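Here the complex is missing a single protein chain, while all its other protein chains stay put.
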Amino acid sequence: MLSFECDYNVGAHPKLLQRLIDTNLIRQSGYGADEYTACAKEKIRAACGDPDADVFFLAGGTQTNQIVIDTCLSPVEGVISADTGHINAHEAGAVEFTGHKIIALPHEHGKLRARDVEHCIETILTDENVDHLVRPGMVYISHPTEYGTLYSKAELTALSDVCRRYGIKLFMDGARLGYGLEAAGTDVTLRHVTELCDAFYIGGTKVGALCGEAVVFPRGGAPRYFFTAVKQHGALLAKGRLIGVQFDALFTDGLYFEISRRAVHAADKMRQVLRSEGYRFHIETVTNQIFVILTPEEYEALGRVIKFGFWERLSDGNVVVRFASSWATTEEDVAEFEACIRDFAKLRG
Amino acid sequence: MLSFECDYNVGAHPKLLQRLIDTNLIRQSGYGADEYTACAKEKIRAACGDPDADVFFLAGGTQTNQIVIDTCLSPVEGVISADTGHINAHEAGAVEFTGHKIIALPHEHGKLRARDVEHCIETILTDENVDHLVRPGMVYISHPTEYGTLYSKAELTALSDVCRRYGIKLFMDGARLGYGLEAAGTDVTLRHVTELCDAFYIGGTKVGALCGEAVVFPRGGAPRYFFTAVKQHGALLAKGRLIGVQFDALFTDGLYFEISRRAVHAADKMRQVLRSEGYRFHIETVTNQIFVILTPEEYEALGRVIKFGFWERLSDGNVVVRFASSWATTEEDVAEFEACIRDFAKLRG
Amino acid sequence: MLSFECDYNVGAHPKLLQRLIDTNLIRQSGYGADEYTACAKEKIRAACGDPDADVFFLAGGTQTNQIVIDTCLSPVEGVISADTGHINAHEAGAVEFTGHKIIALPHEHGKLRARDVEHCIETILTDENVDHLVRPGMVYISHPTEYGTLYSKAELTALSDVCRRYGIKLFMDGARLGYGLEAAGTDVTLRHVTELCDAFYIGGTKVGALCGEAVVFPRGGAPRYFFTAVKQHGALLAKGRLIGVQFDALFTDGLYFEISRRAVHAADKMRQVLRSEGYRFHIETVTNQIFVILTPEEYEALGRVIKFGFWERLSDGNVVVRFASSWATTEEDVAEFEACIRDFAKLRG
Partner (left out) sequence: MLSFECDYNVGAHPKLLQRLIDTNLIRQSGYGADEYTACAKEKIRAACGDPDADVFFLAGGTQTNQIVIDTCLSPVEGVISADTGHINAHEAGAVEFTGHKIIALPHEHGKLRARDVEHCIETILTDENVDHLVRPGMVYISHPTEYGTLYSKAELTALSDVCRRYGIKLFMDGARLGYGLEAAGTDVTLRHVTELCDAFYIGGTKVGALCGEAVVFPRGGAPRYFFTAVKQHGALLAKGRLIGVQFDALFTDGLYFEISRRAVHAADKMRQVLRSEGYRFHIETVTNQIFVILTPEEYEALGRVIKFGFWERLSDGNVVVRFASSWATTEEDVAEFEACIRDFAKLRG
């Protein structure tokens, strides 16, 4: 069955797999001290335009969020997040597990507003009982957000300005970063992210890799003993090469950006089809995720021909579903999607 | 250069890689709900002779130790380990990070003795201040140990008996389990391990996989909400298939045991060569690790032709080094090793 | 200056101090194994009407909240609280420090509504990604709440019913419990609290003691090894008698209730005075706390003659302040308060 359920339902991009095959029997040191990892780091530094950036590889998104947040915060500090932020909503309390409170603020289409963040920080710091409160030490954002939306460069800059004014870190969860950077109309580049954030990661798992996220601390800003902290959190892979090889391939000849672009184009085409058939969007997105409102009948019927993700049930009984394209979405997949939606429309019609 | 530095310096066994290639573009659900994972679990249950065993896949050894210990212990409990145990000596405090004390006992060639464990438990439980003490809740052993040694079936049974008498769990770190089960002269099988332990893992990273350890809780004994705990510890892979596919291949047609056996045979041959050339062993082992005592001069000179691991410096100035074979060690490697050692002996001679 | 700033600004009720003096040089075992502690526990069990209740003494409120929540929850569980709950708003992240998420729900005058709690639990448990979510394991309420409001017996029963239906614990923070139980018009008694909750504490620090809270686990429901957990959290006092003696005095001849009643009567009188002079209340309360809305001018001027607590600034510029009576509030204090408010009204007038 045609499936747009999520962006992590197949293996690796063939070029990554090929690199794993090619390097498989070459002897290398463990724990990330291999030459592929070194090479991948260099390429990422170049792509970020920051020769001093500290780069580390971790296996997955929740792990990365947990470790970056825990190591960047002092023990009495908490992290500000949109209430819809992945760390607040879908990570089984991984941040609290390491002892930190998430200070959740209302979101606007999955995004934090700089003025809300500023108001929150200001309220805490001017509270006469501030010493009894969790101190804000970091702002967590996801880009694209959990709703597939994007920050503009101006919005990111505003958040960064607030953070710097208060000496607080800005951390971007980039599990789907490629799909954000290649979206139509975005004015945010990887270099902007590097300039404006204190930590961020370039998602691999959802953008072509079997596993792996590249954590970047711009301007040499890695927390002290970060490697040991990774080990202490149980996150150090003996065969660090597994992720190093994949990111080396992803950052060779712009593959990461190219496959992200293709996924976004596929989603653009799908959006066009859906719009032309009169579907309503729950949220307007330009990335690889599409949130559509279906009637209960449509939900049932369409679900029999296309696999999609259940998102939420609205108070009026309608259902929000998610279609996700990915680097693995082919032109044939999109054509089939179009045919399917058109057919379905005729039936409805 | 000829390298016997460690058993995690190349990629995956070719059959595992082939399975990854073959399954790469087949759509599967995430988070371990794929069919390869299901299939691998079934094969592991069969190999263990325990149809009710709970099986989970995690990415690495430290992670597995941390999560199994944390989820099996109540918060006030600690884990008994040999002082040389990996969790006590080389995991950056990953167990303490989750709040548990390691109660370290002296080792005998890397092993815990049942009578020492019993004495320790008895001493704690009969202390009139027992309520001020860390309660022992688990015994951690590694098999093979960090010294490459093995428990006999009688020793394992004695440990298991002590644990059951006191209602304490027995957990086996099997990062190199295959190399133990296939060692010459061992009387311990995977079924014995399943019968005698409350939790153990079948190491993949060091036995043919790119990453991955298979955690087994015999007799349906997984801690409640273990899956959620894995997520909470940041250890859940979105593409669980990565490990599922590899273990499926490892447990097809006895591959895991076959490649382990080959590694141990290679080590046996290497031990024979070393012994015949008059080298002294720091510890007598039958697994894939060989610990040899070198003079400082030998250490320097031999280190220029063979890569090995530094283990420790003895008080007499001599050096203990480790040679490790692995599933990837070829007959050519062993022949080259022999030639090299013989040549070196002539030079010494 | 006349002060109604808070209910912890003097030492101990004279009868408690006298008991400390009387028992001072009598030799007793440490760590709560003294006879005063035993006696106090017995009296509390009797007052609760539950001969099987487990009773423990801890030093302060945040400590009690932290330890009770941490020991009653399994590690993957979180605690539901009103967003205004003390644990969520004013305890520096003490609950998250022990690894648990607070699932914050909107409050109604500081209270949680049973239907909101039920909806929250139901939403989590029926989420298809429930295994990626923090599981609700406890409901935390404060009585009186941080806003000085009280649950009715029907409301408490509804919360208790929801908790029992889902196998979740109900925990009441009773830092000011006495002032709630003795408030005019309440239909909730200590026996009801005992029946309906799985854990609660009878606050001492704010109700006559120098320090100390009595934790009650009705029906023998203390978490296993609770004493050891208290030690592990650093909360065990060597001279447990300090709290035992005070609670023994508080629960002799109904002193706890008598002094609570007096404090509430004082507050009733103060409320009457304020109402008759036309002050508006931010929240209607019947306990020892009074929340009054002042204009900025009143805030300044009145603050020069009476010490009160700043609560919050409203969007219209007005200020909410808190007047708190306590067991130490005398009739003279109230008379002086009245005179002061009347005089001030004339000036305003």
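Letters A, B and C mark the chains in the order given here, with residues in each chain numbered from 1 onward.
In this text, contacts are C-beta pairs under 8 Å (C-beta built on N, C-alpha and C of every residue); 3 or more make two chains touch, one makes a residue touch a chain.
These numbers were taken from a predicted model, which means no experiment stands behind them.
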Chains on display which the left-out chain touches in the complete complex: A, B, C
Options B:G99, B:G221 or B:G303, residue touching the unrepresented chain: B:G99
Touching the absent chain when the full complex is considered, from C:L242, C:A267, C:V320 or C:V334: C:L242
Residue among C:V10, C:L125 or C:A335 touching the omitted chain: C:V10
Absent-chain contact - pick from C:L210, C:L250, C:V320 or C:V334: C:L210
Residue in contact with the excluded chain [from A:V76, A:A89, A:I283 or A:A345]: A:V76
Interface residues of chain A (partner: the chain not displayed): 31, 70-71, 74-76, 99, 131-133, 135, 224-225, 227-229, 231-232, 236
Interface residues of chain C (partner: the chain not displayed): 3, 5-6, 8-12, 14, 17, 20-21, 23-30, 59-67, 91-94, 97, 205-206, 210-211, 228-229, 231-239, 241-242, 328
Touch residues of chain B, complete complex, unshown partner: 75-76, 78, 89-93, 96-102, 104, 128-129, 131-134, 310
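In this text, only the chains that are shown with their structure count from here on.
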Innermost chain, where centres are averages of C-alpha coordinates: A
Mean-CA-position distance for chain B and chain A (Å): 34
Whole-Å separation of chain centres (CA-atom averages), chain A against chain C: 42
Whole-Å gap between the CA centroids of chain B and chain C: 51
Numbers and ranges of chain C residues touching at least 2 other chains: 75-76, 99, 131-133
